[in-house]
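Below is a structure I'd like to ask you about.
Missing here: one protein chain of the complex. Every other protein chain is in place.
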Amino acid sequence: MQLERSFYSRASMYSFIVVMILILLMWIGTGQFSHIDIMLFGYLIASFVFAIGITVRMVSWSLRPATRQMLKRSFSNLKNKERKKRNVTSVLKTAVDNIVLQKFIFKRGIYRGVAHWLLAWGCIGSFAITFGLTFGWMHFSLVDPETYQMVVMGIPTITMHADGIFAELVYNGLNITAMMVFIGVLMAIIRRKTNQDVQVTQRPEFDLLPLYILMAVTVTGLVLTLSYKFMNGWMHNYLALIHQVTVVLFLVYFPFGKLFHLPIRPMAAGVPMNYQEEAGVDTRGCAKCGTPYSSDDQIEDVKGILGVQNFDLQMADGTYLSDYCPACRRRMRVMKQLNLEHQHENPYAPIQTMTDVQVPGFSTGRSDSYYKEAEGDEKL
Amino acid sequence: MTEFIAKPGVKNLKHEGEKLITTHCSYCGMQCGMHIRVSEKTGKIKGVEPRYDWPVTLGKLCPKGVTAYQQIDHPDRIKRPLIKKKGRFVESSWEEALSLIEKKFTELQDKHGKDSLSVFGGVSMTNEKCYLVGKYARVALGTRFLDYNGRFCMSSAAGGFMKTFGMDRGSTLPWTELEHSDCFLIAGSNTAECHPTSIQMFWKARDKGAKMIVVDPRETPTARIADVHLDLLPGTDSALANGLLHLLIKEDFVDKEYVENRCNNFEELKASVEPFTPEYTSQLTGVDKNKIIKAARIYGSSPRSVVMFARGVEQQSKGVDNVTLYTSLALLRGQIGKFASGVATFTGQGNGQGGREHGQKSDLLPGYRKITDPEAVKYISGVWGIDPEEMPKAGVSAFEMFDEIHKGTIRAMHVVCSNPAVSAPDAEYVWEAFKKLDFLVVNDFFLSETAEFADVVLPTTTWAEDEGTTTNLEGRVIRIRKSIEPLHESKTDWQIFKEIAARLGKGKHFDYSSPREIFEEFRLATKGGKADYSGITYERIDKEDGVFWPCPSEDHPGTPTVFKETFATPNGKANLPAVSWQEPDETPSEEFPIRLTTGRVVFHYLSGNQTRRIDFLMEQCPVPFAEMHPELASRYNMQDGEKIRVTTPRSTMELEVRLTKATRNDIIFVPYHWGKELAVNKLTNAALDPTSRMPEFKVCAARIEKLEQKAGH
């Protein structure tokens, strides 16, 4: 691609494009930069870093052979008209079950489900409001003393009564999402601190740090609200600054830590779309025992991915290990090692029980001279 | 007192907020060492931690051992005493249950005499409790009808050892020496499944080049790697042992000096094995004659060898003969009383060794004393504080008690730590007996099949809720520690005996406040007996990794290897047997053409009352099956996994077929851990050994039929 050669890497190209798009959108949203809120300048910079970070991470992630294969098949399937029904169902089902409702986490435990759901939707909601405001995609204008109007991308939309419930909800949008995150984070921290099982593989810098950062963001944000609502703006400027610092930290951290799992989650739609229309129903049979264990497309992909990375998993007869079900793969390894693969002289005899031979799992045998010479025919 | 014992340098995982209690497994005679994890805050059982420094098992556990802790706080536990009212169990108070027992026991004894009561004991409990069962029956109830489930398990080995050596200790050598032996002759033991943690010793010995000869109708996991697998017909052990003895003598493998100095009857033995040529032995046992010769030569030429056997040879109508013959193999080779050699039986029950020494048997008093010996009666009466005249006479064996119930002699029974409704042979006859009883009391922590017949069920504790000692299969006395306080309203067996005794006016003989007090009295009771525990204390057990009996004084080091100098017979010499060939009680006929043999699987323990309630174990093996060779199946056109009917002269049952070539092609094998319609003991033969009174579980004649296919399938 001609364009890509103008950049150091694909990641830098996409970063450039993303930044350009953001600036363009900002230009539209703020009426040629007329509505920029200078108070939000720190947020603005952090948001650009965030966007670049996400882009770089997404690109390098998608370049991994396994990820690229998954994305390639997903996009080619999406284009395939014949699969339209399956594609739509897969995307919708994943979006609802997996992302909106997060059913699979609730199955790991109600507590975990609640914590994660609050955390996830609190974060996504906060993102939406924060970015909307900092990039100036959305602002409020006073139509008359009693009525506010929401302006999205420079286009006036709904109006609302300044003291109405809806307006309350809108002003307090960030407070509501912050409360959700706060409760979720608290639940998550408690679980990570008290549950001994979780602690086995937990890494504080990876699993706990994001929780602490989120905690800092929500607590400072909520204190800020308390300050101007109930304490006449006590220490408001300092608090605002502290909050801004935590948010900047959060935005810069986001693409590089544990929270990065959020943007890659939608790939889960690829599983029903490409490989397994119905969970647990397999269509491809094992090359040895015939038990269904996967689908043709998936095995093709797995073989491809391993091939690209120089894994030589081909057998003498031309089949690949991936052509066998996991149980047969285990058995093949063991039979090879036990030297049980070859046909025995008498096909009707039970397999050799190692009688008369020293079993290789045990160390070498003792010479017969250790035992006193037995009389008679030694060959018996 | 310390609850956690670990040697310096041994690392265990200790979770925060938990403590480890050092104890042993609740199940078989291996008594594998383990630590139980207990929450410090709530006192709840959290799990198990291997005890790497227990010298016998080195932290190894079988799946039963790993999950043993799950039975402690199990939802199926009986929480309060149960009284059967109008055919249904109703929870009641201890007061009500004990009053009912007092009333019924007194009524029956007034009306039908002292011996109308009986006690059926068990040996999956501590020495303290086993000892007290005997005292309870003889002192509190005053009945002669007392016996225990060891009759189904250990009696033939005991009988054989008593006959040969004059003393019955299951193993003449400590287990830790096994890895240094050069040859194992293992007969009738599916060691890998029934005593899995022993396998490490055998495999280590194999690593060093030791040979293995396995005698079993099935190619068990031990037989699979044996140098010779003698796949004999079930019930032909005495012929095979005679055949091997014949070859040892003929091929001059006998240690003449040892036999001369330490054995009686060699000439008689020589004459009696004379006819058992390899050809004749092969004809009787169905084992290839070359294999017999090879086995005899390997065994005969090994410098250090151990002969081992288990229920396969013991649970036969000639179990004692089998034991004496196999034991003679070791005697002729001069192996007993030496390093890394000897003879051993694999004790099945947790305290099968200790439990049989202390007067639960109909004819024994504590310390392996004979009840027929007036001196013994006098001594024990003295310890118990009763008049020797009051000591009841010898009773009858476990299975014969059911005959007595059918005859009407026994009217009531107290079953402790046992489940004969599953474990006794000819089960339907036993069930009838239970129904016939006027009054049945069962102590158990789960509602066993036997308990379902009961009028009163008393909730007892599991092994982890009480202190005590057990004696493992080596004869090593070890400590069981209390991990938690008794759950629900359960009480320990000894407390129950104490309370019943008090109600029957015998309270002063049972005035104990802790197991340690029982142990002190019990040490005194064993003093001077064959199984002398008098030098053993709880502290010594902790300090010395267990103490081997006999240990007659506190400065005596205990006896890891027995019979080093002499045997316990009157003239100090071992008695060699002279046994001729005898068929099993039931042989195949036209109507019942094949042999049925029974046994165990690794996932269940004895009657399964405990292990059938553990999820992991049930997932692995939920129901019994009929294992057979495809050749046999093919004769009846049976497929793997198909349901078939197995019938013997006693009863019939349906089972699923499991096919494998790793078995003889003329037998079927069924594991016995299930009750009711799944109980293979409905089919087994109750023919008893004349000496040990042990039933012939291991062989009977059977018929198999393919089940009619149901229409529509």
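Points to keep in mind about this one:
The first chain written gets the first letter, and so on, giving A and B; residue counts start at 1 in each chain.
Criterion: contacts are C-beta pairs under 8 Å (C-beta built on N, C-alpha and C of every residue); 3 or more make two chains touch, one makes a residue touch a chain.
To be clear about the criterion, contacts and distances are computed from a predicted model.
Taken from the listed names "4Fe-4S ferredoxin", "Osmoprotectant transport system permease protein", "Chemotaxis protein CheA" or "homocysteine desulfhydrase", the protein name that UniProt assigns to the chain not shown is "4Fe-4S ferredoxin". Residue B:620 is the one among B:372, B:620, B:634 or B:652 that touches the chain missing from this view.
The residue touching the chain not shown here, chosen from B:576, B:659 or B:679, is B:659. Note that of B:63, B:303, B:507 or B:528, the residue touching the chain absent from this view is B:63. Contact with the chain that does not appear here is found for just one residue of A:129, A:208, A:223 or A:338, A:338. Annotation for subunit A: contacts to the undisplayed chain at residues 61, 64-67, 69-71, 98, 104, 107-108, 196-201, 258, 261, 264-265, 267-268, 270-271, 275-276, 279-280, 293-294, 298-299, 301-302, 305-306, 309-313, 321-322, 324-331, 333-340, 350-351, 353-354, 358-364.
The chain not displayed touches subunit B at residues 11-13, 15, 47-48, 50, 52, 59-63, 65-67, 192-193, 196-200, 203-204, 219-222, 224-225, 602-603, 616-617, 620, 630, 640, 658-662.
By definition in this document, only the chains that are shown with their structure count from here on.
Distance from the subunit A centre to the subunit B centre is 57 Å, each centre being the mean of its Cα atoms.
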